[in-house]
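Have a look at this one before I ask anything.
Some chains have been omitted; the remaining ones sit where they do in the full complex.
Residue numbering begins at 1 within each chain, and the chains themselves are lettered A and B in the order written.
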Amino acid sequence: MEKKFFDFIIHGGDYNPDQWIKTPEIWDEDMRLMKLAHVNSATINIFSWSLIEPEEGVYNFGWLDTMMDKLHENGISVILATPSGARPPWLAQKYPEVLRVEENGIRNEFGVRHNHCLTSPIYREKVREINRIIAERYKNHPALKMWHISNEYCGECHCELCQEAFRDWLRDYYHNDLEELNESWWNGFWSHRVTDWSQINSPKYRGENHVSAMKLCWNRFVSDSHISFYENEIAPLREITPDIPITTNFMKMYDGIDYQKFAKKLDLVSWDNYPAWDKGRNAEESAETAFVHDAFRSMKDGQPFFMMESTPSLVNWHDINKLPKPGMQELSAIQAVAHGADSVQYFQWRKSKGGHEKYHGAVVDHCGHEHTRVFRDVARLGTVLEKLGGVTGKYSNSKVAVIYDWENGWAVKHFCGFNNVNRNYVAECVKWYAPFREKGVSCDVISMEDDFSKYDLVIAPFLYMLKDGTDKRIEDYVANGGNFLATYLFGLVDKNDMCFLGGFP
Amino acid sequence: MEKKFFDFIIHGGDYNPDQWIKTPEIWDEDMRLMKLAHVNSATINIFSWSLIEPEEGVYNFGWLDTMMDKLHENGISVILATPSGARPPWLAQKYPEVLRVEENGIRNEFGVRHNHCLTSPIYREKVREINRIIAERYKNHPALKMWHISNEYCGECHCELCQEAFRDWLRDYYHNDLEELNESWWNGFWSHRVTDWSQINSPKYRGENHVSAMKLCWNRFVSDSHISFYENEIAPLREITPDIPITTNFMKMYDGIDYQKFAKKLDLVSWDNYPAWDKGRNAEESAETAFVHDAFRSMKDGQPFFMMESTPSLVNWHDINKLPKPGMQELSAIQAVAHGADSVQYFQWRKSKGGHEKYHGAVVDHCGHEHTRVFRDVARLGTVLEKLGGVTGKYSNSKVAVIYDWENGWAVKHFCGFNNVNRNYVAECVKWYAPFREKGVSCDVISMEDDFSKYDLVIAPFLYMLKDGTDKRIEDYVANGGNFLATYLFGLVDKNDMCFLGGFP
């Protein structure tokens, strides 16, 4: 099987020409430098909303038209972002409902990014609208090769709109049967039997925060809200540009969204990879990174994924940020490709002059020229990647799988008992995964709902929760000759974090 | 002197048949298992309000009638709880004033437990009402042997009703004399002289939080609020069942309520004992536990108390929860009896299927049968306790007392100066108490207001505050031949945390 979007490995990354709109000479210099760096792709428009729609209904696309043309003329493919990751100030001011509300009930003010209410009908409408305009404008532009939806979806909102949406979600999940919910949440405990859906609010420190089944539902609801927000985003794109593939960038094993569920909605999975190569624990770090690569590859049955972000040098958000040793970025990039990545992309092409990420590593530093170690390393890696184009689109084929399941991860996090401080689902899975990697045995990382039959061995560390039917599927797998290895904390509860009485169901 | 409520040592604990209302076969199994475990008592109805009054004014006592009968038929005494520890969702939804307000002024939402406003007239009325109905229904039931009021009273509320109640409390404490309050709080400092009672609010991080005398008053007010809440609870019980003794379960040396004051209102003191036998410091832990036992025994002049809760195995709320070694629970139970407990009770009889405490230890585990080490240990202990019935109701007689005084504890906690980080009143008292225990010398643990005359030796660690008249009582005691031992931090301030000028008053 093979699925490829490009005949070459994508080499490029986040590019913010909108920050340099008053210095067009820098745009031209960027074209020159990109070619020098063997860069063949740029991801643009990620946080440009306040520039392309400076006032409600007033659009300013001239700069983006120019940039699209310029990139195309220079042979650089465009991955075009939708701008929902950060709204303009005027939008927040005019429609406060787009801003999140914290657990304390206080609405956030405008600021930072990734902070929209997941439910707000107005924000969804505004996002659909701007996406439609962008798609219409560039649908035939030859540079447009892929859509990058928003940026690193994350977080949650506790506004009244979200409360109502949560209640609707629960009605659906529990078949509009409040008694089913009461039973599933074991609401007899501490006198919590609800008699009306309106009595339920989101879990919060100043309200209900001890009902693990409720917290599981909240996790599922928030995750589904991100997914439906995404589906709202892509509707006009699917309609206008049906042939342009769609992705969005995931964040490692971020547990706020069920990536295994979300991945099914994407044409291509991509993720942002920031291993800490400067902490003196590279063996552990590379094992964990390999595990994450394999998890993203496994989300679409072995189809290659994109490494949408990585740093060409250091980051700016560790406690202490050190430049990794020479060659480290190349090793890291090749590791990604070896695990199935069809891209090596950077955040960021050029360091900002100001703003929060001005000291985050970039291909082009504040000095502005190509005579830096980092630039030279990137350019050399570019030539290596050019030789590897033949590997794109290839599927992998593993005979061993480790189960890492998002819903199980939530359950493992929430329950109270045994070891409350050192429970680390990812670390436990990596511990079981690492020996195979060390011996060169390719491993998949799958959910408990994935097909076990293609594996000789399935390992289930901390598989605390068994969803409906999982027990049967394990039994069938083993009955058919499969090898299933479970660890302690296996199979204690069902999908509502309710204990199986009498042992394994 | 002797005061006994039972001719045998109570062996049993918290039982939650309301969680298993849909599986009555488990009720029958529980009866069989209780007898196997030599259990003679069950505490029920603690968090059942949402089941017994599923809607306002609609009652559902059928299950409780059945359970009372069933327990009685099986020779098991019932300690019947009032359900105020956790209200039903409908009650919170209809009457938001019953929910607590935090220091930030934001009202909590419904959730968890032990979170009612201490002042709310509506909640007090609702509690009185349900208690009256329960008392009327079971006043003649032969299984009813004791009332267990609410559960682990704790916490505080900062709503407007509580502000007004605090001001009323202050008016009373300071003889309706604002100038007395100004002097007692040394309000000349930092320009705090108040000119109207309405200028006073509860202490809070975003308001007044540096006036130790005010914080002392707030502690007293909160403590008194719990006590008056309790008195409101028991009014219908005293009226309808004057012969049924009343207790409520205290939490170790919890400093939110003056237990020494509260104890005077109880027929019997009971407390929840959870020593950490799994931390490798059993010598220290058993010394501290002994100290606490002796404190509760001393609260009613040596009258036996109940150990209302303990775990038959592990808890679920430590950082890391380990099963204690075999035999440890028996040692712990016998320690309680030796220090004056007339009961060995567990939280909990049977592990919940769901909810926050499903991994808290229980006599009956999720497996549901009796073939576990824990069950066997409990059953064997039951036979031991059956042989010890003769000790119930006996008073102790100590010649040595250590002063541990709740109000002094608040003062020691609040003042700013000297060592601000390691001041630990309980630990200091245990340090002075432990050598006597090691030598087998029985010690009482008393307040500074208790009678000193019956002791040969009174030890006063950290007796920082001297209430009105305490100096005189110490002098008289010593003049009459008593031995009084004080440590550093002795006698610095009066009841308002005001320094004695020129030294000891």
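FYI, contacts are C-beta pairs under 8 Å (C-beta built on N, C-alpha and C of every residue); 3 or more make two chains touch, one makes a residue touch a chain.
Fair warning: this is a prediction, and the values are worked out from it, not measured in the lab.
K.L.:
What is the copy count for the full homomeric complex in this file, when 2 chains appear in place?
P.N.:
Copies in the complete complex: 3.
The rule is simple: only the chains that are shown with their structure count from here on.
K.L.:
Let me have the rounded angstrom distance from the C-alpha centre of chain A over to the C-alpha centre of chain B, please.
P.N.:
49
K.L.:
In the complex, go through chain A and note every residue touching chain B.
P.N.:
104-105, 183-196, 198-199, 201, 203-204, 206-213, 415-422, 496-503
K.L.:
Applying the document's contact rule, which stretches of chain B touch chain A when the two form their complex?
P.N.:
16, 18-19, 21-22, 47-51, 54-55, 83, 85-90, 92-93, 102, 104, 106, 108-113, 316-321, 351-360, 366-368
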